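With one protein chain removed, the remaining protein chains of the complex are shown where they sit.
We just call them A, B and C in the order they show up, numbering each chain from 1.
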Amino acid sequence: MRMNSMCRAVMVFAAGIAIAAETAGQTAKPAQASGNGSLLADLVVANRILSNENILDGLGHVSARSVQRPDHFFMARDLAPGLVTAADLVEYDLDGNAVDPKAPTGVRERFIHAAILKARRDVNSVVHSHMPSVLPFTDSTVPLRPMYHMAPFLLAGVPVWEIRTVPGQVGMLVDNNKAGASLAQTLGNRTVALMRGHGAVIVGVTVPDAVSNAIFLDVNARVQAQAIALGGKVTYLTQADVEAGAVSPQPPAPIGTPGYYPRSWGIWKQKAMGEKR
Amino acid sequence: MRMNSMCRAVMVFAAGIAIAAETAGQTAKPAQASGNGSLLADLVVANRILSNENILDGLGHVSARSVQRPDHFFMARDLAPGLVTAADLVEYDLDGNAVDPKAPTGVRERFIHAAILKARRDVNSVVHSHMPSVLPFTDSTVPLRPMYHMAPFLLAGVPVWEIRTVPGQVGMLVDNNKAGASLAQTLGNRTVALMRGHGAVIVGVTVPDAVSNAIFLDVNARVQAQAIALGGKVTYLTQADVEAGAVSPQPPAPIGTPGYYPRSWGIWKQKAMGEKR
Amino acid sequence: MRMNSMCRAVMVFAAGIAIAAETAGQTAKPAQASGNGSLLADLVVANRILSNENILDGLGHVSARSVQRPDHFFMARDLAPGLVTAADLVEYDLDGNAVDPKAPTGVRERFIHAAILKARRDVNSVVHSHMPSVLPFTDSTVPLRPMYHMAPFLLAGVPVWEIRTVPGQVGMLVDNNKAGASLAQTLGNRTVALMRGHGAVIVGVTVPDAVSNAIFLDVNARVQAQAIALGGKVTYLTQADVEAGAVSPQPPAPIGTPGYYPRSWGIWKQKAMGEKR
Partner (left out) sequence: MRMNSMCRAVMVFAAGIAIAAETAGQTAKPAQASGNGSLLADLVVANRILSNENILDGLGHVSARSVQRPDHFFMARDLAPGLVTAADLVEYDLDGNAVDPKAPTGVRERFIHAAILKARRDVNSVVHSHMPSVLPFTDSTVPLRPMYHMAPFLLAGVPVWEIRTVPGQVGMLVDNNKAGASLAQTLGNRTVALMRGHGAVIVGVTVPDAVSNAIFLDVNARVQAQAIALGGKVTYLTQADVEAGAVSPQPPAPIGTPGYYPRSWGIWKQKAMGEKR
């Protein structure tokens, strides 16, 4: 518990990759590292998957750091994720300003993405969700904890961010850089932070990684709630369950790699888009 | 708590608009204020959305105040919401009488809509639902409370109306103006009232607003039930969370505006009708 | 409570009709009373609806008393309800014998239907379901009780039948007339009886009535479980809520009438069959 939190986060992160890599076998293929083509295609698919899997309602969003300009990122204009196409993607800088001054109206809460992508150079994709499974934990003193092997990214803890601690902040929306920076600070080196009475942010090394984390977070939250309701003693996943996997020599995949979970991505995409990956 | 309830309701209402407007960015476009064309189109879509999202079963209903005759309103004839087309809409006065004496058979509970639209000039659309998520709260001493930023309309409280308090009322259906007026009185200036052992009424400034409120009420009820089941202390949304937003200078959109939540409306419509808005 | 149970059942039944008739307005049209044509068409649709609404899994069943031979009934051969067509319907006598000795293999548990249709001349349709919402109540000391106005048929009580009380009975299946008669006796004049560790039987005056009762039973069970989980005091529907409605002069519809709930039937049918009624 006294371990440096950065160090622990890296371990957990590495453990996550190790598990994912084992699960995925050898079918993951790195995307071309130059150019944003596959990244933007993945971002469109991510919007559709997250809508189809009920992780994003009409109001949530997902972003991706630019491959060519790591100080820029892409996210859809102010549109429901389930309706997003490539033409709806807008490029922003890390202060949340659209690169093109004639860009269509952006999402008011794009500062969530800007602030986290500014603070976390290891993160290349951010999801902001109001998923109903997680909302109860945003309002409860019961902490979200990892229930199974697909959620090792919760081992570092799941903080609940309180927007009322941001001086001068009005309302519940993260619609400015100061609120965004406060949220990013609460997130720290973790993968998930909850926002009290609002939802969650979930990050990933790639777009498919962030999508996977969001979907497995949803399963984990439902499983934890049900396990508590059974009334017995609950055993949570521990660092010991995954740390041995952390010695895996496999490095993180390069930015733009389409997912550590290609098996899942394939079926999620087919269900959302009607096509195989 | 000693604040005038009308005043509080207006504040909450304004806060709701502010949040919605922020969320929606600038994509909301006011519909033509004259003529009921877009209103009736929205009402058909509202029927289909509420059916597709499982807010209305075969027996619930949604109404819209006439733009040209604010003392009239429209709702579908006695037909399941999921099957409603424009040809099924009937025009009523605020006593629940069909304007056209040869109109097809109406819904027996149209008096819910007539009475609320008569009592609430700020309301232009009413939903009556038996949604399973809310039904437990109609039979419980546990009050429905706002869990997240999409349900600020619950801050004014959610009363439970008891039909047995209506003198001479037989059965559970609001099939006369006296029962309707009693329900409208319990609703007061709020957005939602529960009906014991029956369901709920949800109102809005526009049809999409009422639809949104109904759908977010459904999410909120499920989230509250789950938060309670976690067994910890639950934190609810408070007036302080939204009142700062109430200073927003943005006025209410004119009657007929297709929704404060165009992002959500777009995806709900596409899922229900197979077309974008 | 000391009221004769037959009398109470009749009152409840009449109250149910009154509520249904109010809800349905005047759109219900009595089917032709002679001939089984519309009855068999309704029975096919009932199979598909109950499968599509997840009331029947691959193994449940629904039956209908013959209009022309009230001592006969129809049900599908040994086939999943979701796959049933008119060609799959088989005619049985009230001992469960196929009228046509060359009929295809029947459902082993057809004795449920035979025994109830023999004991209850007021019943013309029987559903046997393993619906997951009701199964917990078949294994619990907590009784199923009516939560809302669409479930007045539960006011007469919901007994739990124990198959181990049938002398000589082996296993859990009602595969003989003795077990069927025991179940029918437990059902008495009620609409629903649970079968411990197995499921439920639900009856109706018509096929759509039995379908409706089964679907609203499902909603009611989920609502009751959730209301209990909220932890407050729960108020149940009472006889007083519906008995005034029982003075309705409207008589029961003739056998073969396609439903007291035409609005619901229409949307259920469209969802199951892709066509309006």
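Convention: a residue touches a chain if its C-beta (ideal position, glycine included) is under 8 Å from a C-beta of that chain, and two chains touch if they have at least 3 such contacts.
Note that the structure is a prediction, hence the values are computed from the model and not measured.
Hidden chain, full complex: it touches shown chains A, C.
Note that of A:Arg120, A:Lys178 or A:Arg263, the residue touching the chain absent from this view is A:Arg263.
Annotation for subunit A: contacts to the undisplayed chain at residues 15, 18-19, 22-27, 147-150, 219, 222-224, 226-227, 229-237, 240-242, 244-245, 247, 261, 263-268, 270-271, 276. The chain not shown here touches subunit C at positions 51, 57-59, 78-83, 105-109, 130, 132-133, 135-142, 164, 169-173, 175, 196-199, 225, 228-229.
In this section, only the chains that are shown with their structure count from here on.
Looking at subunit B and subunit C, not one chain touches each of them.
Computed centre separation for the pair subunit A/subunit C is 47 angstrom, with centres defined by C-alpha atoms.
Residue positions of subunit B with contacts to 2 or more other chains are 229.
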